[in-house]
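Just passing along the structure, written as structure tokens.
Only one protein chain is missing from this complex, and each of the others stays in its spot.
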Amino acid sequence: MITFLQLVINGLALGAAYALVALGFVFIVNATGAVNFAHGDLVMAGGYAAVGLGSLAQIPAVYFLPLVAVIMFVLGVALALLAYFPLINRPPSTVFISTLLCGIILQNAFVVLFGPQAHAAPPLLKSGVAHFGEIEISVQAIGTMVVAAILIASQYLLFTRTQIGRRLRATAEDRQMAQAVGIPAFALIAATFGLGTALAGIAGALLANQFFVYPTGGIPLSVYAYIAVVIGGWGSIAGAVIGAMIISLFQVVVSAYVSYAAATGLLYVTLLLIFVVRPQGIFGERVQRRA
Amino acid sequence: MSGLLEIDKLCVWYGPVFALKDATLSVGSGEAVALIGANGAGKSTLFKSIVGFLRPKSGALRFLDRDVTGLRTEQRIRLGVGYSPEGRRVFPGLTVRENLEVAVFAGKAERARRVDRAFSLFPQLATRQEALGWQLSGGQQQMLAIGRALMGQPRLLLLDEPSLGLSPKLADEVLAGIRGIVKDGTSVLLAEQNVGKALACCDRAYVLEVGKIVLAGTAAALRDTEEVKRAFLGG
Partner (left out) sequence: MKNSALSTSWRDGRQWRYGSAVMLGLSLVALSSGLARSADAYLPIVMPITGFLSVEGGSQRNGAVMALEHAPGGKTIDYPVFDTGTSATGAATALDKALSNGKPIAAAVSVFGTEMVAMMPVAAEYKVPLLTISGLAKITESDNPYIFRFLPNDREIKVAHARYVVEKLKKTKIALISDTTAYGQGGFALLKEDFTKLGVKPVYEDSSIAPDTKDMSPLLAKVKASGADAIVVHSVAAPMALIVKQAKAAGITLPIINSSSIVEPTATALFEPAELKDVCAETPSAPETRATPKIKEWADAYKTRFGLEPDGLALGQYDGVMMALTLIAKGAKTPEDLRAALQKETYEGVAMTYKSNGKGDLSHDAEIVCWDGTSRIPKVVEHYAGPDMVLK
């Protein structure tokens, strides 16, 4: 029972990290409709930024996390200029491919700059584990959950309660019409890529302590983010969080009772079932067109 | 009459075919102007050129004595143009209130005031504030599109076929609203196929045929021209 509880806690902790990864992905989806398949690689870029900053100054990551976010914002705007704006009037699959290519370029850049080996970033506050009775949880995992909760709530409030959030959604739904009501859509899109990438970077800086960064480490993360968003409901923040939790619970809890390979298989079977039962994802697609 | 919008010899091409050829027209402040033409005449093309969706091949486009050809769409809108497009294009995933709110560039209190004004202009919308754009009926969407176009308190309102798809009664209501809008200080350029109704609510009109302006004059004068009668008024 203790073991089971411990596994569930571990699953939730990993799920929080995945949710943080999915969050930046959803951000860009919500604001531009673009599927950014460089997202996982941007998460790694954030991890490398934390590794680099951590090697310059031996301080906990919480102090330089804002700097990571700023660096990543700039990288995100660059990504928009390179991979999104030139293709803005092309079909979505073109953007999908161009971001995928940018991801490969990033992977190569990581090898050149940091070598092919894995690196670990400094912890958010400190390393070590906290004990709650017989349950233990690493301080980093607690920090990750707290940061994830704050950013998830902020993003939800941003999109639903603020003027800029409404404008981002309007831009995603009909960019030209958004401009025709006075919204500076291109600046907003660039900022969106910047913010989404900053979120990826924060996720990477947190993940890189417990789970390391390495050049191709972002590939599965892009896939998890995509899956989380699809099972949760396209564009739904709550859905993405639930999707991330489902993935991590399969990886951590289910795999304690069957092999890792079987747990992965069961995850994908579950995904298929969700698609059959609820093709629009758990939290559904709010937006439809009238038939 | 000071020219609010001045269009001179505007030519627009879609690839190898032209959609507008040497179109010259103007809208002054305080007036409602109708743009009349059959399907494919080039009315929507003209509107899209004004807001900057389309790039004219040649010709001048001036708004408030300013050359706007080099400005992006949102810059032209912010100068004082409101645009209610053909097909309405409300934001489907935003609520009615949000659809209006996104188009206001002012503080929170002013935003609420303008939204309330749209609701008083179209009381039907007020009852459906939290409905999503896609859930509205066609007529309600049309009201929302017009309300949204008014949110920036524009000097000039472009209405592209607002009666399209509406019941005759609703179309009358919408067109009747135009006089009120003009009275509040916003000039209107209205594209319509329903010539009778357009001429009834506008001061002047231009007649567009295959991309060219073939007739221009006051609404009253045009109503009596043989050509307009023959082509549009069925008599």
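A and B label the chains in the order they appear, each numbered from 1.
The rule is short, and it goes like this: a residue touches a chain if its C-beta (ideal position, glycine included) is under 8 Å from a C-beta of that chain, and two chains touch if they have at least 3 such contacts.
Only a predicted model underlies this, so the values are computations on that prediction, with no experimental measurement involved.
All shown chains touched by the missing chain in the whole complex, by label: A. Looking at A:T94, A:Q163 or A:T264, the residue that reaches the missing chain in the full complex is A:T264. The hidden chain makes contact, of the residues A:L125, A:I142, A:I164 or A:A256, with A:A256.
Summarising the interface, chain A meets the missing chain with residues 3, 6-7, 10-11, 13-14, 17, 104-105, 107-108, 111-112, 115-120, 127, 129, 136, 138, 210-212, 214-217, 219-220, 248, 251-253, 255-256, 259-261, 263-264.
Convention: only the chains that are shown with their structure count from here on.
Inter-chain centre distance (chain A to chain B, centres taken as mean C-alpha positions): 42 Å.
Those residues of chain B that touch chain A in the shared complex are 51-53, 72-74, 77-78, 83, 85, 89, 91-94, 98-99, 101-103, 105, 111, 132, 134-135, 148-149, 151-152. Contact residues of chain A toward chain B in the complex are 163, 166-167, 169-170, 173-174, 176-186, 286-290.
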